[in-house]
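Accompanying notes for the structure given below.
All protein chains but one are shown at their positions in the complex.
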Amino acid sequence: MTPTATTTATIPTFDDAVARYEPVIGLETHVELGTTSKMFCGCSTAFGAEPNTQVCPTCLGLPGSLPVVNEAAVRFAVMIGLALNCSISPWCRFARKNYFYPDMPKNFQISQYDEPLCENGWLDVEADGKIHRVGITRVHMEEDTGKSLHVGGATGRIHGATHSLVDYNRAGIPLVEIVTEPDIRSPEVARAYVDELRELCRALTVSDVRMEQGSLRCDANVSLRPRTAPGEPAAPYGTRSETKNLNSLRSVERAVRHEIVRQATRLDAGLKVVQETRHFDEASGTTSAGRSKEEATDYRYFPEPDLTPLALTHEYVDAVRATIPELPAQRRARLAADHGFTPADIVNMRNAGVLDLVEETVAAGATAEAARKWWLNELARRAADAGVPPIGLAIGPFDVARITEMIADGELTDALARTVITGVLAGEGTPDEVVAGRGLKIVSDDGALAEAVDKVIAAQPAIADKVRGGKLNAVGPLVGAVMKAMKGQADPGTVRKLLLERLGQ
Amino acid sequence: MAITRDEVAHLARLSRLALSEEELDTLAPQLDVIIGAVARVAEVAAGDIPPTTHAVPLTNVFRADITGPSLPRTDALAGAPATQDGRFRVPRILDMDE
Partner (left out) sequence: MRIGVVRELSGDGYDIGVRARFSDTLEVLVGLGAEVVEVSCPHFTYALPAYYLIAPSECSSNLARFDAMRFGLRVGDDGEASAEEVMSRTRGIGFGPEVKRRIILGTYALSSGYYDAYYGQAQKVRTLISQDFAAAYERVDVLVSPTTPTVAFRLGEKVDDPVSMYLSDLCTIPSNLAGGPAMSLPVGLADGLPVGFQIMAPAFADDRLYRVGGALEAALEARRGRPFLDDAPPL
């Protein structure tokens, strides 16, 4: 009996699949550049406008219109290239990629072909506690297409639709396509690469890199080859599939993982992997083949006659290089060296959206540990409660630094500090103003505290006697009573010390 | 034959031109003659000659990243064969059996 994929093949587990086959993964990532205007015309790039309100003769591809390159798009692409350790081409051209599709106004996409702007770079990414260097084949510029809404089929699917409605607001927005070498060997590293690339673009402020809005999207090329024993030459690359338009980090990892298992299943059953475009379904976590009638693509690339070549000088590239800020990897190294943060700390702070705030709070005088603790716990929670990002809170790094200073000086307890934060958030002024206004400062050495101590000792003679008799642990309830009498505005350590003194200990 | 009728039919599909049988019949031999004539370019253009893609040697013609006016939507859609909900209405993108 001939085995087939559907009847007799058993599906290996992921671990089993990667034990026998080595995944070879390359990623192509499209990043929409955050220019104000489009790549070749003055239309706005703002997200979320009413359909077809950000279009003009050029980006609609009307006859007689001609493109002119947006300098900022070139500059942003060069920044990305430099940050990815690429060499910047001293001379290159745009090229037309010809294919008919309703969302592409001219039925050719202005792109780059054999002369990309940036080539031969790399990006180091961290995964599984190791650094993985991912080679960057090229970074080239191109324009985005319009967006189609498919009508008449099931839930907006293109399959079964009776017609489509096209919005060209996105057509002509500048993109870079960043292509890796097939250097990636696991779904986790694939995800970490996209994550690092996103952080890099964010640090460069060249894109808002919102995967859910499509301003960063990823295609994953996955193939398998049999593992060979150490010392033996590696097997040649297998046939690859390309899974398109992955729009979250989780989808990148899941899609690659699914492809590895799917391809291993086919290979185990003696079937071939088909070179094809596939689509990832978020709901099922599986990929499916793209168009059944895909014709052999012949894009008929040729140099774009309507655009002059780019001949970027050393001076231009150096000037762009000078604008590149600290990159995420450098920043992580510095944060570790200067503040002792672990990689996990940094990831936590970044994911909570407080990393910049922590740094600014340290710069404003707080210790790194205090800044990290207050932003990551209390303030991140307050932000979540208020439904705003931490940076949107009505309390800033200077306020937080002042509060941590008062704690360090023994003027506030953690509990009091939380009350101060509530006051600042309520618009009652600076931390000092809130402390003064609410009368929150710890009372440590004036008559009021001494008086409260005496009252508590008088009110609880039995416990006082135990302490006098040497049972120091018994002082706890008395400390609590004094703190209560002081409405929390005392330092528990000072109270304990005073009580023990009074009781002859 | 530099070009066959089947090749012309393939090229017509690639360039989205529905051609009649008669058109295919006349075009194939005409194109064959034209291609035979233009193939002469191979006689002179040696390997070390750089191709000219832009006659006037300009480079780096840029515009500043400034927004200009877009078309009012009614104008953008004015020439469209069909519209719906402020969008260009186009036929199904995949065939019915896909």
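So that you can tell them apart, the chains are marked A and B in the order they are listed, and the count of residues begins at 1 in each.
By our rule, a contact is a pair of C-beta atoms (placed from the backbone, for glycine too) under 8 Å apart; a residue touches a chain by one contact, two chains touch by 3 or more.
Note that the structure is predicted; figures quoted are calculated from it, not measured.
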Key: Touch criterion as defined above, residue of A:E50, A:D124, A:D298 or A:D338 at the omitted chain   = A:D298
Ask   = Tell me, which residues in subunit B touch the chain that this view leaves out?
value = 3, 7-8, 11-20, 23, 26-27, 30-31, 33-35, 37-46, 49-53, 55-56, 79-82, 88, 90-96
Ask   = For subunit A, which residues reach the chain that was dropped from this view?
value = 60-63, 96, 98, 100, 102, 105-108, 162, 164, 166, 168, 298, 300-302, 305
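Heads up, the rule we're going with is that only the chains that are shown with their structure count from here on.
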Task = Provide the C-alpha centroid distance between subunit A and subunit B, rounded to the nearest whole angstrom.
result = 40
Ask   = Touching subunit B in the complex: which residues of subunit A?
value = 35-37, 41-44, 50-57, 60, 68-74, 91, 93, 100-102, 148-152, 158-159, 161-168, 291-293, 295, 298, 303, 305, 307-312
Key: Interfacial residue positions of subunit B with respect to subunit A in the complex   = 13-14, 16, 53-54, 58-71, 73, 76-77, 84-95, 98
